[in-house]
Structures are given as structure tokens and as C-alpha cells.
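Note that one protein chain of the assembly has been removed; the remaining protein chains are unaltered in position.
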Amino acid sequence: MKEIYLPIKAEVVEVLDMTPDTKLFKVKPERPVHYQPGQFFMLSLWGKGEVPISITSACGFHEYVELCIRRVGYITSAIHEVKPPCDIGLRGPFGNTFLAENAKNKDIIFVAGGLGIAPLRPLITRVMNEKKRSRRIALLYGSRNPGEILFKDDIEAWQEKGLQLFLGVRKGLQFILSAGKKDNCLLSGSGPAAESSRIPKISFKNAYAFVCGPPVMISPTMITLSTMGMDENNIYTSLEAHMKCGVGKCGHCYVDGVHLCTDGPIFSYAEIRKRRLQIV
Amino acid sequence: MNKIATICPYCGCGCGLYLHVENNTIVGVSPVRNHLVNKGSLCVKSWNCFEFVHHPDRLKYPLIKEKNGAFRRASWDEALRLVAARLLEIRKSSGPDSISIVSSAKSTNEENYVMMKFARAVIGTNNIDHCARLCHSSTVGGLADSFGSGAMTNSINEIVHAKLLFVIGSNTTEQHPMIGMHMLDAVDRGAVLIVADPRKTQIAGLAQFHLRHRPGTDVALLNGIMNVIIDDRLVDIPFVKRRTEKFDSFRALITKYPPEAVERITGVSAQDIKKVARLYATEKKAMLFYSMGITQHTTGVDNVCACANLTMLTGHIGLPMTGLNPLRGQNNVQGACDMGALPNVYSGYQEIRDPKSRKKFEMAWKVKLPRDPGLTLMEMFNGVLKGDTKALYIMGENPAVSNPDVTHTVNALKKLDFLVVQDIFLSDTAEYAHVVLPAATFAEKDGTFTNTERRVQKISAAIEPVGESKPDWEIICALSREMGYDLNYRATHEIMEEIALLTPIYRGILHHRLEGDSGLQWPCPSATHPGTPFLHRKKFAKGFGTFMPVDYVPPAEMPDSEFPFILTTGRTCFHYHTRTMSRRTSTLERECPECLIEINPSDADSLQIKHMNVVRVSSRRGVLTGRVYITENTPGGVVFMPFHFGEAPVNMLTNPALDPSAKIPEYKVCAVRIELIK
Partner (left out) sequence: MKKNLIMDKNYLSYWLRQIRKTMSLIAPMRLKNADIVFKQVDNIHEIELDCPASLPSPKEFLLPQKEYMFRFSKNSVDVLKDCTKRLIFGVRSCDISAIDLMDRFFGEKFVDEYYMSRRENTVFISIVCNNPDPTCFCIGLGTGPFLKSNFDIQLTDLGDRYLVETGSKQGADLIRGYSHLFSRPKKSDYDDQYEVILSSQSKFEKRISLENTRQKILNEKINDLFWDWIARRCFECGGCVYACPVCTCFNVVDRMEQEGDGYRFRIWDACMFKGFTRMAGNVWPAEKKGSRIKQRYFHKLLYYPDHFGRFGCVGCGRCTITCPGHVDMATIAHRIDVGDRRRR
């Protein structure tokens, strides 16, 4: 029988400070793992516990995985103490994925708030690397201050490949929240790379959206996107919950009839509305 | 899998439960269905009461502090020899009264008895006390004056049959959940529930009448109620005439408290006071309950006496479904008092000043016993700072967190020549000890606990003691042998036999009678006596009940412009006291991991504080920080904080002002200031 609770060993090979409270961990699992964008691992520190962490490195079949972790509590603080070389445990990958297949050749808008860029990164990289891409891709990325913009190198690389970038800082989240109010515009923030009141040049009717970020941002963003004319079935987000097992058994993530860990964490806006999932 | 019936180690309800044991490990808990108290229910602490037993932090062997301040592992032999030698040395150089003993309301009756014997017969001092000083010494003192016996007069299983329940200063559903359950059942059967509490607790939310008096004005409120009863001629005159004394001076005093005047003091409308007074006085089956909200004041004894007066005035005592019912905190605080872990009495409240009882104990123990009452808990710590107390032996208590004004206590602990701490975990207090002795938990020993309704119940060992730990009584016996007094028992039932022999109220209580039953309620004067469900039946324990006229005196410290808020302290249902057990229980710790400071939304608004902001709370004695929890349940002008947290020791703020006679500190009222930390 497959041991669903037994983590495999993974070696931390590199730790990068990204911001004062966020670090990027490059780990090498005992055996290579295959994963899809949007999936997560249960990261296990023996003696401390387990936490769900999204995979942020390019998806596929890889020897190394990257995890971007913010220090917020007991276990994440312990993880931040880890110095390579050192072993941690990994279980997974778990969860469903961003269904990018349906979005084939459609315009895509990514909306990320803060750490929300991490789970989106594999998907953005994948679409940006498509050969002979004709569709338009936009990224709206809000963060608290310029120092907290993550993955700057990647963003530059994506821009070179034609990504429309909209950065919002300081009240980074609000620039997305205030969307839709003034002249039907999506952006009204200010920042180094963002001029105020611009709209991504994509066709909202057929486009897909992938939204990731703190709960306060998710529902207003999804509402705005749907008022902009997007199909509710095409707006996806990743929900968060307290998780202990990641495999649909412990019950912690069970809300409104779904286990977020196995039935999610990715849901479309239509599904969220239908099931009345609570976004916290 | 085996299931062993025992008693919950947390509160004074004394619920029956089974420990599920597999391979000498406890893997679960379930409630006893046929238990008179809990009837198949348990509270959250109890459902999880086994986890701390196997916690890796358990003390597994004796520890001795080295010169450099670090503890090292020691053998039992070495540790006991050291303790014995040091205690003998200090006794020789500074006299037996330079040694004080803190006994434990968490240990069994047998252990408290042995500890009491150790203090008096082996050390030769009456300096023995325990934490009842901090919760119910005013009950013991006040009720001794009024009735002659300081215990809950009636029984828990009478509650459902009562027609009126008056609860004052008790957050029953959280602090004594299973008693709260009986109260709700009574309400379901049509009983009227009256709650007097400044905070809107769960039980207050279910009451027909919730009197939100200002903290510390209990005497005024009760006097106001009695004023109405006298005015409306609802006094039970035959009862007052036949069974009580000193009514007239009492009546004269009460005239000073018309409800309108009381309204001004307490903030409770005169209308409500009248209604409640009439309801309480006219209902025959009316039970009065109180807890720490009454006792932990500088006027603690007055508060208790006021409650006693109320029950006598209406004749609500000495009958089933009536009475005055103090809800005791710790699982065995009643037992620890019964066993004489107090500076002025032997077991069964036999005065040490009384030559007859002293003679009896001297004969039984074959030593000369000290004559003068010893030091109370707070006096011990003051004594250390004064230099009178040199050594302290603390069994299963954590004064470094639970005492009022902990800075003072910690200074005392540091100053001691010799400190022995006997505990199941390395508590905050144990950090200061010279020797730490590992004790066994409730799950690893036999004995008896006495719950709040005087019910003596048997606990049974479910597993072998963890590591090298030993039951408290074995440790004390071994130590006293080391010190040259042969304290020798083969098992706890032998101790119980000695207790029964020497203690009239426990005369009929023997282990074999407690086996497989819900225990016996003392007084139980003979081996065939069925126990006493309610006290003062035909006659008060001291003969006549005494009306003690008590005047309203404001709390020792009232808010002013500098410290504008009243701080009141209490517990939450997820933790127990200083958390030594409950923070090592995953579910309880997760539910309530930090100290939340409860304030009213209007106060939060005026201070511009938002939910979960971090604030600084300061009083004249100390400062601490914590997160704010905004809730309507706390009235305006009042701040509520649980005292569980060593990281946010509320007792750094509380006022160590003591009740003049019971020496209980004023935990429930002190003045504080709140500032937002940006």
C-alpha cells in the first residue's frame, strides 16, 4: 500500500533571501517528482509539523523543486531556520492544477498579490515559453512595497517575451481592488512600472484569468473580472485553508462540501459561486 | 485495550472518566455514563486530559542544580539525601519555622495528608498552605464564621430539581462545565436562572436575569437584594428565629441599602434588584452559587458572608435544592483543605490551637507538635524577603505565575537558601529550585480526590509512572525516612485508614467503599454511613448560623485618570491555571495559544484600537503586552484577561492587597491603563 503520510526525503540545496520575511528554497527530492502548475507539497519538518507549500518552479518532471515560503508562524519560522545542506520531508504533489489546457490560444490575464505570484510562476513561465505564441498575456502584480516584488528576474525575462506587466506597489492590493470603479479601468495604482489608468490589452470576452493572493483581494478581483465581461468559468483562483494531511482525510480543509486539498485548491469563479465557497 | 475508571485531573467538578490503555500508553479517554456528576459528558479539557501524561517534557528523574545554575540528572538516593541534609541543617540553624511547605490542590487527599504530617511531625512547623489561599480561603473563613463549615452545602445532582438558580461571580459553563450542564438541564425543566456577573458569559446569555454589576460591588448588590426582602416582609421568620443569631444588628445595617442607592453603586437597576430579590425569596427550591468572582477580593470574606446572610434570611439552607454553593476550582482543593494543608488546622478542620485535637495527633504521630498557627501562602513569600523563611518545599504548584504581583514572588524565590520543587513538569517555579523531584500524574497513582460537593472519589493508576517519577506520597515518605522519621505506608489505602481514624468527617471513608461507585460525600461519620448530600440539616455545624453584618467597601484600587480601566482576571475553558498541563495538550493549546485582552467595542473605539492590535497594559505594578480581542461580553470600562499565560503574566499587574482575615489577594479588580503599540 502506498504510504500517504510518509514524507520522502529532500535535500535543501540552496536558500535565497527574497525579502526580509520570504525565502526561496531549492530542494532536491530523493527521487524526481512530476507535478503540474498550481499543485502543492506538504513540507514536513520532523518534530515541528507539516505545512502546505505551493510549488513555484517550472512544472514538469524535475530533479529540483523551488518553494517560496513566507515566515508567518510556528512551522514556517522553523523552516526559515534551515541552513543547507539539510534534509526536510516532502509529501505530494497534491491538489488539482490550473487547467491551462482549456485556455489554449486564449488570452490570459494573471493577477497576483504578494506571495500569490509563487504558485502562478510555473504557469506564467510555461505560457511565456510557448513557441510561436499569438495570444496576449498580461500580469497584474501588487505588492506592499517595491522591495517586496518577488521574482524580478523572471518578470524581466517574461517582459522580454511580450508580457504586459502592471505593477502596483505601496497600497499594492488596493490598485486591483479599486478596479472597475473609474471608467471601467482595471488599474489605477502608481508605481515604477505602472502608469495610472491602463487596461491590459486583451480580449476579456474569451480570456482566461488566474488569480492568486490574499483572500481580501480575491473576491473583489474576481467580481471585477467578471464585470469586465469574462466568463465566470474562465476565472480561476487558488483557495487557502488550514491543512494537515493534504490527502482529504484529516478534515481540516473541508468547507462547504469540498476538501480544498484534493478537490482544490484551484477553483473557478463559477464553481465558487455555485458551491458558495467561503473565501477567507 | 483496557479501560480504567478514574477522576478528571482538572476542575472541582470531579467528573468520572475512563483512561484507555494499550501497552502502558494512554490512547484515549471516555466519559463514565453512570457518574452522578458528568452523566456521560465531559468538557474539552477532560476529553483531552491524557495527552500531557506522555509529553516528552515530563520530568523523568530528579534534578540537582549545579553551581553554574544548570540542572543535572541525579539519582533518587542522592537527591533525597541532599534535600534531607539541607532541610535538617536549616532547621538546626534557623529553627523549624524557617521552613515552609506549599502543598497542592492537584495531589490526592492521601498525599496532602502525608505532606501535612511531614510538615508538622517531621519538620515541626505549621507553615503549610496551598493555593486555596488564592481562590477560596475567603470561603473557608467566611463560612466558618457564618455556618461553621466552609464547603458547598448541597450537591450537584440536586441542581436539576431546583426551581431557581442564582449564580454570582461564576462563569459556570466554562469553569465548571459539568455543573453548568446541570444548570441548563434545570432551566430546561423550568427553573429560573439569575446570573450576576459584570461580563456576559455564556451562562449569563442563557439567564432570564443578567445583573451586570460593576466589579467589586458584590456586597452592595447582595445587601440591596436583602434590603428588598426585608422591606417586602419576605424573610423566613421562623427560620431566622430558630436557627440564627445576631439578626437585629444585621437588619439595622441593611436599611442603609435601599435598591435606589445600590443602583448608584452597582449600576444594576433598582427594578431588577427588586425583581430578583422577590423571586429568590419566594421560591423554596432556590440554590445560590458563587465562585472566584466573590472570593478574590479584598472584601472576599465580606462577600461570602453577604451570600451566607442571604441564604439564612430566606431560609434557603439545610434543605435539598437550596444552600450556598461555592464552586471550588482545583480538582482536589476541597480535599487539600480537608486534609489540613492549612496553617491553622489539622485534617477535618480540627484546630491546632485546640489542645484536645493537638493531643490526639501527638499521640497518633508520636511526636510533639508545634502550637501556633503557621504562615499563609503570601506570608511565606513575604517572610522570605524579610529573611525569616529560609527554605521552601513546593509540591505541585506554580506560584511564579499564579501568585499576585509575581515580581515580588520571583524575588522571593531567588532569595531562598533552599528550594525544593516537586512537580510533573519543569514549571516556571521549578526553574528557581535547588532540587527538582519528578512526581507522577493522576494517571499513574492511586488515591482519592474530593470534589467541590465534598464527594470523595477514588482514582486508580492506569499506567506505570513515566521514567523514574514517583507518586508524591512515596517521595515524601522516602524523604521523611531519610530525615529520621519513619513515615511508612505500603499503599494509599493505609494512609486513608489513618485519615479516617483521626478525622471525624472522614471516619467512614475507606477505599473499599469508594470502589466502583460515585464516591461518598463527607461528613461520613461511620463505616456504614451513606454520606451527607446536604449540610446544616436541622442545625448549623456550629450550632446557630450567624448573621455577619457587612458593609460595602470599594475595592482597594479603583480606576482614576492615570489608570482608567478596571482589570479583572479569569480563565478560559481551554486552559487550566498556569497551563502546565493544558499547554502540553495539542488541541487546547491550538485553541487558545496566546493571551487575548478582552475589551468592550466602545472602549476600543475611544482608544482607536482595532481587533487583534497589540497593546500595552500597565498598572502600578507592572506592564505587559498582548493582542486585543474586542467583544461585547466585557462591559465598558473593564478589561478582562485570562491568567494562564507565563508569557503574559497578568499577575504582574494585579493588586496584592489582601483580605484582612482570609489573606486572599484581590485578583478581580485593579486599575490599569491601555495603550496601543504602533
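Just a few scattered comments:
Note that the chains take the letters A and B in the order they are written out, and that residue 1 is the start of every chain.
Here, a residue touches a chain if its C-beta (ideal position, glycine included) is under 8 Å from a C-beta of that chain, and two chains touch if they have at least 3 such contacts.
Owing to the predicted nature of the structure, the values given are computational and were not obtained by experimental measurement.
If you put the hidden chain back, the residue from B:S518, B:T532 or B:S618 that touches it is B:S518.
The missing chain, though absent from the display, is touched by one residue of A:H80, A:R144 or A:K249; that residue is A:K249. Contact with the undisplayed chain is limited, among B:A84, B:L184, B:L426 or B:L567, to B:L184.
By the touch definition given at the top, subunit A reaches the unshown chain through residues 1-6, 46-50, 72-73, 76, 215, 240-242, 244-245, 247-252, 254-257, 262, 278, 280. As for the chain not pictured, it touches subunit B at residues 1-3, 5, 16, 18, 20, 22, 26-35, 40-44, 46-48, 50-51, 55-56, 173-174, 177-178, 180-181, 184, 187-188, 202, 205-206, 515-518, 573, 586-587, 590-593, 612, 627.
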